[in-house]
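Complex shown without one protein chain; remaining protein chains in place.
Going by the order they are written in, the chains are A and B; count residues from 1 in each one.
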Amino acid sequence: MPGKTYVQTNINGEHVDFLCEPRQSLLECLRDVIGLTGTKEGCNDGNCGACTVEMDGRIVTSCLVLGVEAEGKEITTIEGIADGSTLHPIQQSFLENAALQCGICTPGFIVASKSLLDQNPDPTEHEIRFWLANNLCRCTGYDKIIRAVQDAAVKMQEA
Amino acid sequence: MATTRDYEPNVVLSNQDYNVVGTRPLRPDGADKVTGRALYGADFAAAGLLSGSVLRSPHAHARIKSIDTSKAEALDGVRAVVTSADFPQGGEGPVLWQRDNVLASDKALYRGHAIAAVAAASPHIAEEAVSLIDVDYEVLTPVTDVQSSMKGDAPILHDSLMTDELGEKADKASNIASHFQHVKGDVKAGFKEADVVIEREFTTKTVHQGYIEPQAATALWNNDGRLHIWCSTQGSFAARDACARILDIPVSQIRVVPLEIGGGFGGKIDVYLEPVAALLSKKTGTPVKLVMSRADVLQGTGPTPGSYAKIKIGAKKDGTITAAHAYLAMEAGAYPGSPVGAGAMCVLAPYDLENALVDGYDVVVNKPKTAAYRAPGAPNAAFAGEQVIDEVAKAIGMDPIDFRMKNAAKEGTRQVHGPTFPRVGYEEVLEAMKSHPHYNAPLDGPNQGRGVAVGFWFNIGFDSACNIAVNADGTVTLQEGSTDIGGTRASIAMQAAEVLTLPYEKVRPTVVDTDTIGFTAVTGGSRTTFATGWAAYEAAQDVRTKMIDRAAQIWEVDADTVELEDAVFKSKSDPELSMTFAELAGQLGRSGGGITGTAAVSPSGVGGAFAGNIVDVEVDPETGKTEILRFTVVQDAGKAIHPSYVEGQMQGGAVQGIGWALNEEYYMSDSGTMDNVSLLDYRMPTSLDLPMIDTVIVEVANPGHPYGVRGVGEAPIIPPTPAIANAIENAIGTRLFALPMNPAAVAKAVMDK
Partner (left out) sequence: MKWIDYATPHSVREAVDVLSEAGGRARVMAGGTDLLVALRAGVYDIDLVVDGKNIPELNEITYDPTNGLTLGAAVPCYKIYGNQAVATAYPGLIDAASLIGGTQIQGRASLGGNLCNATPSADSIPPMIALNGTANIAGPNGNRQVAIEDFCTGVRQNALGSDEILVSLHFPAPVANSGANYIRFIPRNEMDIAVAGAGVSVVLDNGDIKEARVSLASVAPTPLFVQEAGDAIAGKPANDETVRIASGIARDAARPITDMRGTIEFRQHLCEVLTRRALNTAIERAKENN
């Protein structure tokens, strides 16, 4: 049985290298190998979005990406959203709008929402709901999450 | 979906304004939770950590003849294997059942029932090892629904379980664990007086709480004999006590450290992984972490019951309900203990009835042992009761809210199970519903319908403790033991801040472990803001008294001449004598020492909560697809300490109810297998399935709490299923009597019309 694969990648703007077995998902590698536990596992089959990261400019469910596929990619996780000690407007908006209760889905939603607003700075309510349909929340009923994204969109356009 | 809004979507009908209570500050754990820093159960790491995996029964009902773990033990990387034989043996009744549910002993009682577990160097090795454990099963016939299980010819789960029939124990084995009754007045006579009598039968399917975070626990059975557990739990003390019982060790030997929890809704009160991780750690001498997969969660934790209900209601033409009979049979899962008792307390609670009868049946079936799911038992009962109420109102030609108003329970109403209501806000909830813009907006299309329903949940009190220490800079630290699932660090800190007249930001709350705070009951039962808030209130009063005494001592005056207002201590007689809270705090060290306050409470003044829903739906008659067009939740919170998080409870509970109404179910095969064992086919609502959820918080103060708090977490899940059923009936002219009201069922109802 062969050994581990050496992977070189870029995570949150930093060069990162690690060893992993091909069967380990990117989610596993982030959490268990690299130690970035902000990305969460909810289902391990692409249905809940808690493991959402951005990879080469697109959001993906990292449970369905192999760790070895990270080679040469640019990955953004929840740990890379804030600007140093300053929260991103989306993070701030989630807090101000009480858009989290237990918070387990929040990292996935924040990464997905940032991706939306990067591409579509002024989305309609329907566009927000459609974009975020791959992210499940069981606590909030989504109302305050949608309002938080709308609020952040306004703040980011004013800035 | 509703587009233009010319009304306030979220309203608080406040009865009293405070300085901090009733405001909307940022939660204290916010920075951690929006940056991914907060540590949940599966995030925990420790030196030497091993990964565990659990073998689960593929059979819904089987005798376990033998378990051969030798091949698993021989696999490279495996460090320990455990079965129920590693538990202390003996015991009977609930203690035995609890241990048996964690690792099966002589029988597997549901598909997913844990049989054995492995600790290994990696999760993949542990998973492979589990597949090498050989179990010799004698497969038995399962029974998986309540009505079949109640029949005389049903396969028996427990040979020693005999029905407790109205207090008398029967003499032969049965799947009916108990039958109880609540009787008020004379329903026979009452039905005779009625002009209209409607009787209907209803069924519901098993549904799951659906928390996004699977269960996770790490245990270290240390070399000094102390067992440390880090887990996601709704109750660190509940977990501690359950492990003590199951492992037969003193509670003092166990320390439970609650990590952040990714949703619970009642499903993370019972223990599943903790005792297993403990056994594995005892064998390996290292920490062992167990994390459930989503399939494990659906098959191996505690969903809420499927059920059968028969409701009969009679009323006079003038709208007076003359009698009501509710027959409720609920599935307990593999071991006795369904929430039928709680359902029985709530099904008729909104109604002031002279004559009422409730029959409740607790029935075991070959499914996972049920656990609490937000107002357990009440949604099942309300799906039935609130539809018959709707039908009776229609039959006598009365508006459904007016009909409920005419028979409204209020202060002094005697409930069917005995207690009399203290001051409650039910009429105020009905009034807020009736006057809401939603109720008075026209429906504007074919196949659209509107429905209303109400619900009641009693809420609980029980024990909570709190410690507060004053810092030299005028801030205070606050320790409490209620894991924060929904923003309660904030609502608890706010109550302490209010007492101490400090700004919210000056109170630093921390959730601490079982070694660090007095006994605190679960974060559940809608008790946390009420009871732990009360403990914080009392601890803050303790600090306030001591600070006043200290100021008095420093000023050499009587303590009863000193008052605290707006964070300033003042002498009532001498205006020269005044210092800020911060100034006094800075002098504590040299005036006699630091000041701390403490409280341990078990408050009895619990206030129940009434909730109501107005919902508009549109049905596609060709496909049966139901869109929720508009949804309004009205609820009496007594006093919303932090209105945003109260709104959050209302909205979240509503959406769980929507999923329960329209799609969620355990789709069971004949062999007792849940076919839809993933979040692809266990369909919870996505953001695209919903409109905004509008809220009205009614505040009828609970006289039993210093700020009037009533628990809010559970009542929201009760009205949605009947409100939606009533709306669908209004839209298509046919009523549905079974949950879920999925597209196939609705399409069939349209076609059968």
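Definition applied: a residue touches a chain if its C-beta (ideal position, glycine included) is under 8 Å from a C-beta of that chain, and two chains touch if they have at least 3 such contacts.
Because the structure is a prediction, the values reported are computed rather than measured.
Participant: Give the residue, chosen from B:532, B:686, B:702 or B:721, that touches the chain omitted from the document.
Facilitator: B:686
Participant: So one chain is hidden, and I want to know which residue out of A:9, A:25 or A:76 touches that hidden chain in the complete assembly.
Facilitator: Result: among the candidates, A:25 touches the missing chain.
Participant: With the missing chain put back, one of B:141, B:181 or B:623 would touch it. Which one?
Facilitator: Looking across B:141, B:181 or B:623, the contact with the absent chain belongs to B:623.
Participant: Considering the complete complex, identify which of A:68, A:104, A:117 or A:149 is in touch with the unshown chain.
Facilitator: Within the whole complex, the residue contacting the unshown chain is A:68.
Participant: Please output the residues of chain A touching the missing chain, sorted low to high.
Facilitator: The list for chain A reads 1-2, 5, 21-23, 25, 44-47, 49, 52, 55, 58-61, 63-66, 68-69, 112, 130-135.
Participant: Give me the chain B residues in contact with the hidden chain, please.
Facilitator: 124, 127-128, 622-623, 625, 662-663, 667, 675-676, 680-681, 683, 685-686, 688-689, 742-744, 747-748, 751
By our rule, only the chains that are shown with their structure count from here on.
Participant: Report the inter-centroid distance (CA atoms only) between chain A and chain B in whole Å.
Facilitator: From the centre of chain A to the centre of chain B is 29 Å.
Participant: Touching residues of chain A toward chain B in the complex: what are they?
Facilitator: Against chain B, chain A makes touches at 21, 23-24, 31, 35-45, 47-48, 50, 77-79, 81-82, 87, 91, 94-98, 100-107, 110, 125-126, 128-130, 132-147.
Participant: Quick one: in the complex, what on chain B touches chain A?
Facilitator: It is residues 1, 24, 26-27, 29-31, 33-40, 42-43, 45, 124, 209-214, 260-265, 291, 293-294, 485-487, 644-645, 647-649, 651-656, 678-680, 684, 686-688, 690, 692-693 of chain B that touch chain A.
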